[in-house]
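One protein chain omitted, others in place.
And now, chain A:
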Amino acid sequence: MSESEPAIRARGLTKKFGDLVAVNDMDLTVARRQVYGFLGPNGSGKSTSIRMLCGLLTPTEGDIEVLGLKIPDEADALRKRIGYMTQHFSLFTDLTVRENLEFLAAIQNLSRRDTTARVDELLEEYHFSDRADQLAETMSGGQKQRLALAGAVIHKPELLFLDEPTSAVDPESRRDFWEKLFELADAGTTLLVSSHYMDEAERCHRLAILDRGVLVADDSPADLTGSLRGRTLEVRTDHPRRAKEILLGVSGVISAAQIGNSLRVLLEKVDDNTARINEAFEREGLSAEAEPTEPSLEDVFVAVTYREEEQS
C-alpha cells in the first residue's frame, strides 16, 4: 500500500435496516492527509456510513477498502490504526480526565511507559493540565469534546473518524476544535468529519453532501459553489414575504430564502431569469430588485437536495 493510495475507497456502499435504505449505492474516495467533510441533515446516513467505514456495521452491499484493508473482514487490523469520535460523548463520565486517557492508552496497546508520556503530552496539548483529576461528567460540552478528541488520537491513528463532533459545542470551542483538526491533518492524519453546519463544511478540503442516504455531491467547497455561479440572486426589498410569494410563482426559481430584509434566490439554470424576475416585481407593483450574488455552500446544499426531490 503506497502513500498515494486513497485512505478510503468505497464502491456501491448500501445499508438497509429492514425496509429503510439508510445508505444507498454510495461511491466514495478520500485522499490521504485531507479533512474530508460529510454534510447532510439528520437522518441522511452520515453516521451509518461512518460506522460502516470503521467496520462497526456490516454493509448490506458494496465494497470498502480503508487504509488498504478490506472492511468488514479486516476490521480487527483496522481498529489499531483508526480513531473514532462518536456523536455523543462516549468516554466514561465517572472517570477523571487522566483515568479516561490512561484507560484508552492501555486498550490501544500503548506500553506503560509510553502511556505516562503520551497522557502527559495530551493533557498539556489539550489544555487539561490543571483538570487532570476532574471527573469527566463535571466538564462543559466543549471540554468533553476536547477530551474525546484527545482520547481518539491517543495512539496517533492514521485515519480519524469524527461523527458530528461539534453538535453540542459553543462557537468559540468549535473554532478551537477545528484548529486542532487542521493541526492533525498537517501532521499527516486523514480526517473524515460529519457535520450539519455549513461553516464547518466550508473549511473541509473536500466535501460530500448526503441526502436521504444518497451521495448527491462530492467536490471541493470552492468547486461546489463555483458550479452554481450565475444561478444565485439576491433580492433587496422592504416586503420580503410578498416578494417571496412572487418569486415562487416565476418558473425556474428553485427556492427563495429570507435573510433579514433580503431574499436569497436559487435558479434552476443560468439564463435571463434576472430580467424576468424584475419584470414580475414591476407587474405586481413591488419595489424590489434582483442582483446576481456569489453562491454559498447553503445554495449548493439546496440545489443538490432539490434535484433529489424532483426525481422522487
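Basically, a residue touches a chain if its C-beta (ideal position, glycine included) is under 8 Å from a C-beta of that chain, and two chains touch if they have at least 3 such contacts; residues count from 1.
In this section, contacts and distances are computed from a predicted model.
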Refer to UniProt and select, among "Nucleoside ABC transporter membrane protein", "Transport permease protein", "Protocatechuate 3,4-dioxygenase alpha subunit" or "FUSC family protein", the name of the complex member that is left out. "Transport permease protein"
The one residue from A:I82, A:L191, A:C204 or A:A303 touching the chain left out of view is A:I82
Looking at the full complex, which residue from A:I8, A:M26 or A:L57 touches the chain that isn't shown here? A:L57
Which of A:A106, A:A187 or A:A222 touches the chain that is not shown? A:A106
Touch list for chain A against the chain that is not drawn: 51, 54-58, 72, 75-76, 79-80, 82, 84, 86, 88-95, 99, 102-104, 106-109, 111-112, 135, 151
